[in-house]
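All protein chains but one are shown at their positions in the complex.
The chains carry the letters A and B, assigned in the order they are written, with residues numbered from 1 in each.
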Amino acid sequence: MTGTDIILSLKGIAKSFGDKAALKRVDLDVRRGEVHVICGENGAGKSTLMNILVGIHAPSAGEIVLDGRAVRIPDPIAASALGIGMVHQHFTLVPSMTVAENLFLGRQPRRFGIFSDRREMVSRAQELIRRYNFGLDANARVAQLSVGQRQRVEILKALAFDAELLILDEPTAVLTPPEVDELLEVIDGLRARGRTILFITHKLREVKSVSDRVTVIRHGESISTHRTADVSEADIARDMVGRDVFLVGRKGGGAARSFGAPVLRLDRVSMANPHGRLLLDHVSLDVRAGEVLGIAGVDGNGQTELSEAIAGLMDIQAGSIRLAGRDVTRASAAERQASGLGFVPEDRLDRGLSVTMSVAENIAATNYSRAGILRHGFVSRARLDAFAAEKIREFDVRGAQPSTPVGWLSGGNMQKVVIARELQRDPALLVICQPTRGLDIGASEFVYERILAAADRGRAVLLISSELSEIFALSDRIGVMYSGRLMRVLERAEADEATVGYLMNGGEERAA
Amino acid sequence: MTVSSLLASVLEQSTPILLAALAAMITLRANILNVAVEGMMLVAAFTAIAVGSMTGSAALAFFAAVAAAILLSQLLALLTLRFSADFIVAGLGINLLAAGGTLFMLERFYNSPGGLRPTSFPDVWHVPEGSLSFIPIVGKAFEGQSFIVILALAAVPLSAVFLYLTPTGANLRAAGEDEHAARSAGIRVAWMKALAVGISGLLSGLAGAQLAMDKLHFFLPDMTSGRGFIGLAATLFGGGQPWMTAAASFLFGFFGALGDRLQVFAIPSQFVLMLPYVAAIVGLTFARWRVHRRNRPARIAESKP
Partner (left out) sequence: MREATLSLFRALGAPLVAIAITMALGFLLVASITDDPVQAYRDLLFANFDSLGNFALFLNRATPLTLIALGVIFAFRAGIFNVGGEGQLYAGAIAATVVGVFLADLPAVLLLPLAVATGIIAGAILGWIPAVLKVRLAVDEVVTTLMLNTIVLLFTSYLANQVIRDTAAYGAVSRVVPQAIWLPPMPGVPGATSGFLVAVVLAVVAWVVLFRTEWGAQVRAAGTNLRFAYAVGVPADRRIIGAMLVAGGLAGLAGALYVLGIGHRFEQNFSPAYGLVGLTCALLARIHPIGALATALFYAMMLNGAAYMQISTDVPRSLVNLLTGLLVLLMTARLTAGRRG
């Protein structure tokens, strides 16, 4: 099965959007029947590469060779005709339709030329489900399925049309740890059936557990390809980043530090979804003045809910939240900010910024009165611009004038705008989520320095991140979230990757 | 007042509303709020009268009316789907264009801004009197109705079959519900939307033809008088489902038929005419309220340590 038969070969693939090069030069050989991981940081060009393979983008240069023939892939239909199937990170299922209808969407079997042949559709769907042992009900509506089940429908959809080469784009990002395990089993099963799988991820752990070979992409170029068994996680990480990681970090490891009184105190905070499942399950924690408390965990284990509950953006159904000695359980977001909360949300485009508004207005959004922008109750344009210009300088926001729409900036500079706004008040508590997601190394280091500087000034910092490297580099204590629960809070000294990783997967006892 | 004659007048009142509602429903399933039904109906009504009086042929008038509405619908599709105009603004533009255009034609070519009343006009096929008298009550109500009424009734199951039992219908619903999913399944979303708008043009054309050709045989500048919007209200009230939409249309048609009779009881007709619009707001609010309730987080027992 894992012979040297090359199913797919990419030669010098490049892609530019306008004058921005998303891919500079990618060379890749994929062998028939292997699980091949494409690994790289956010923004390295992985998704662009896959979109080229499924015909969403056309390459600006280079050649795609499939089964020994150079091919052109103009659209997703052509890709599927060539036997390339893709499972997107964002599901492409229609919720109100059944599993069978979704499997055959766009290519339903017909009866009399015009009607859908529903019976045929359902029986073929059931056969597929049986063949791959996916345990789905062909007549269930997708809206009623769990995330893991939906993903299996996605995979089946790709397989239904005889995909020889299956591309999975960050498939674990949306899954809970047990669902991840099931997915890895599914992938094993597919490999056993001779399918070839391209698995895209930036999570090193998965690379090791699932793949035969791994190719690292950095800044739009393929850097290296190895047999997974021959390399360590650290080797892969070095290739991804381009140098040894963890350049900044908490000096002294937190051992010699003394911290102040708790600034944030959560007492058995719980949040439920409409079906009664606990999104936050009795979470209690303290963040003290001067410390960085890092919250690790796989995405989707309650970190988002935790941050939004603290920020006053989602209601909790039980428990209490105290901020700087005040009970803010029922307080509005504005009241919490007045009590000393600074909040950097995980997705800057979603909650962090209004991209059509100017840099100045985005930085000033919470600060009009505090920053002295108002004169006689009206906004003074001169003061607003001066204030923004000062922040742009201080936070090194590149390519920005005060009046530039934020949407014109790069991801890193957008993030600097968010951080500039939230730190301007010098908040007693800074809640910062996924602070370097999609940022390059330079911007990331800048963000790290700001976080540490805030802690050094005696501010409390709650850092929520799914990047273990930054949790370890910045935190004084490390908490791990799993399935809505805060598993344990470890001192930095007693936290090692193995223990944290164990807790992230739901293990409880070993670390005790 | 016999049951048959009330039923007949409900049928007559409901038919343009039902057709307009189905027109709005098809586009709604493609995720388009179609406010242009009114304008497409108006143009069809005008075309029917203009062509009918010119050629003396009912068939030509009918087909010209439907063709005009489809043409207008594709103008809307072109501007929104190809030139990415806003659907609601452009739809309102279609209404203004229809009102302004027909008025302009009246003034320019017929020199009568008040309306177009041809002295003679070809009649369309109606169910002959006495032909259905063997069916109690209902048969009598159908006698004298135009063939478009029959078409409208047939359009309800036909649209249900189209939406739920054909691959094209499934593609159209997918394009409306999740564009991303549809596109990745190889469905051409813009084509599906253009198709939906085209079907809504066809149905609006039938509605306009019915208004002008059934009994009146003339055209007035504002003769659709909001039926397109009542149809939209019926669709929203019916949640975009064919049978519910049809039920709502008949309910609103019933209000309309009732409105004429209630004036006897000193209830101002305006209040009766308001009912469809109030019902649409209330119905939509209720539907949203149910979703809102369902999405509320569950309670949590405080006791767990």
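Criterion: contacts are C-beta pairs under 8 Å (C-beta built on N, C-alpha and C of every residue); 3 or more make two chains touch, one makes a residue touch a chain.
Computed from a predicted model, the values in this text were never measured in an experiment.
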Neighbouring shown chains of the undisplayed chain, as defined at the top: A, B
Residue, one of B:216, B:247 or B:284, that touches the chain absent here: B:284
Residue of A:30, A:240, A:295 or A:311 touching the missing chain in the full complex: A:311
Residue in contact with the excluded chain [from A:115, A:161 or A:368]: A:368
Full-complex contact with the absent chain, from A:21, A:78 or A:357: A:357
Which residue of B:20, B:50, B:65 or B:79 touches the chain not shown here: B:79
In subunit A, positions touching the absent partner: 311, 313, 332-334, 336-337, 343, 345, 350-357, 361, 364-366, 368-369, 374, 377-379, 381, 403, 421
Footprint left on subunit B by the chain that the document does not show: 33, 35, 75-76, 79-80, 83-86, 88-90, 92-101, 103-104, 106-108, 113, 226, 229, 232-233, 236, 268, 270-271, 273-274, 277-278, 280-281, 284-285, 288-289, 292
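As a working rule, only the chains that are shown with their structure count from here on.
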Between subunit A and subunit B, centroid-to-centroid distance (C-alpha), Å: 46
Subunit A - residues contacting subunit B, complex: 75-77, 80, 86, 88, 90-97, 101-102, 105-108, 110, 114-116, 118, 268, 270-276, 278, 282, 315, 317-318
Residues of subunit B that touch subunit A when the two form their complex: 161, 165-168, 170-171, 173-174, 177-178, 180-187, 294-302, 304-305
